[in-house]
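The full complex has more chains than appear here; those shown keep their coordinates.
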Amino acid sequence: MVYLTRRERFNAAHKLWVKDWSKKKNRQVFGKCANKNWHGHNFELFVTVKGTPDPDTGFVMDAKKLSDLIKKKVLKHLDHNNLNLDVPFIPKGMQPTTENLVLVIWQQLEPHIKNCQLHSVKLYETENIFAEYLGE
Amino acid sequence: MVYLTRRERFNAAHKLWVKDWSKKKNRQVFGKCANKNWHGHNFELFVTVKGTPDPDTGFVMDAKKLSDLIKKKVLKHLDHNNLNLDVPFIPKGMQPTTENLVLVIWQQLEPHIKNCQLHSVKLYETENIFAEYLGE
Amino acid sequence: MVYLTRRERFNAAHKLWVKDWSKKKNRQVFGKCANKNWHGHNFELFVTVKGTPDPDTGFVMDAKKLSDLIKKKVLKHLDHNNLNLDVPFIPKGMQPTTENLVLVIWQQLEPHIKNCQLHSVKLYETENIFAEYLGE
């Protein structure tokens, strides 16, 4: 079992805001992440698959195809978009935190990984904060 | 003459859009940077001052005070805000590109640098793109 | 189960020296790390907690609160201090190696993590050496 990881990047806007809460409570819980007119990040995404290297190619999975898959299923929707408004696979009302994003990105990718398994989705929001989901 | 640089970071949303242009022309020129609902970046800012180290302290400028100044005059307005909507020192209609941002950040800082000189304002928008202004 | 990681940094002095050993043996085992007048590092600390994102906030834990906790329980004692002399939670005679530091940092943090679990404490001493402890 070898683990292969591909890094991708996307730039997106978001804010953290619970509709049913007062402005004051949103401010208390989310601080400046609740600012009205959005802020944004350079997100760094690490997707790891695991499997046995093919005896001919030496590939667990073709890293180029993994990249294409991430672009098609994930980045196309997230890159240069607004995570609260524009993304079909982020349910309405779900906060676009890194923790929630790794969950929905996993769901976007997992059905399309063939001949090996999705192992991890890791997402950096800043150089100081990242979240990871291992599927369970 | 010694050059001292301080790095700061801020996270902001923006888009590139010329009001007087058609949607089509905006798309042609700015691509996905013109997307309607904003996107954003982790901006990295490098501010360099130059001068002679003080004989007692060995400081060209106290790096902590330089940091405080950048926070007060620049980051307070940019961090977790929308560069098109929220920033008093970005003129209406000025595109918030990295090139324009280094110019307005220079203007925010320059009058407040005492006992040494502002030398450079450099701003990374992504790991692949940055702009620098040297005051002339 | 989602894993959330927060990076923090501290700058500290230390040396490696076993009191009961001769100068020669200390030199043999620790090399220049045994130099008399200390040396130091920019330590990079990664603390990972795991849990289920809160349905309202999308947080496993508020990253700001995790940062505050690390600052209060760990960095306050380590940052700009001497790891051999100044830190109440490093037992006398324990070598301040990265391996031992992750153990004592774990003990400082673990009792204070509420509503989720401490998963990992990872510490970089240089860009080439780091240690990690997972609690068992």
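Brief remarks on what is shown
By written order: A, B and C. Residues from 1 in each chain.
Here, a contact is a pair of C-beta atoms (placed from the backbone, for glycine too) under 8 Å apart; a residue touches a chain by one contact, two chains touch by 3 or more.
Treat the numbers as computed from the prediction; the structure is a model and nothing was measured.
Of the identical chains in this model, 3 are shown in place, and the full complex in the file is built from 6 copies.
The rule is simple: only the chains that are shown with their structure count from here on.
Chain contacts in this assembly form an open path, with each chain touching only its neighbours along a single line. For the pair chain A and chain B, the fraction of shared interface numbers is greater than half, so the two copies use mostly the same residues to meet. The mean-CA centres of chain A and chain B are about 28 angstrom from one another, to the nearest whole unit. With centres defined as mean CA coordinates, chain C is found 34 Å away from chain B.
Contact of a single residue of chain C with at least two other chains is seen at no position.
Of all residues in chain B, those touching chain A in their complex are 9, 11-14, 32-33, 35, 37-42, 79-82, 85-86, 126-127.
Chain C contributes residues 1-8, 53, 56-60, 62-64, 67 to its touches with chain A in the complex.
Every residue of chain A that touches chain C in the complex is listed here, in rising order: 16, 18, 21, 29-31, 94-100, 102-103, 127-134, 136.
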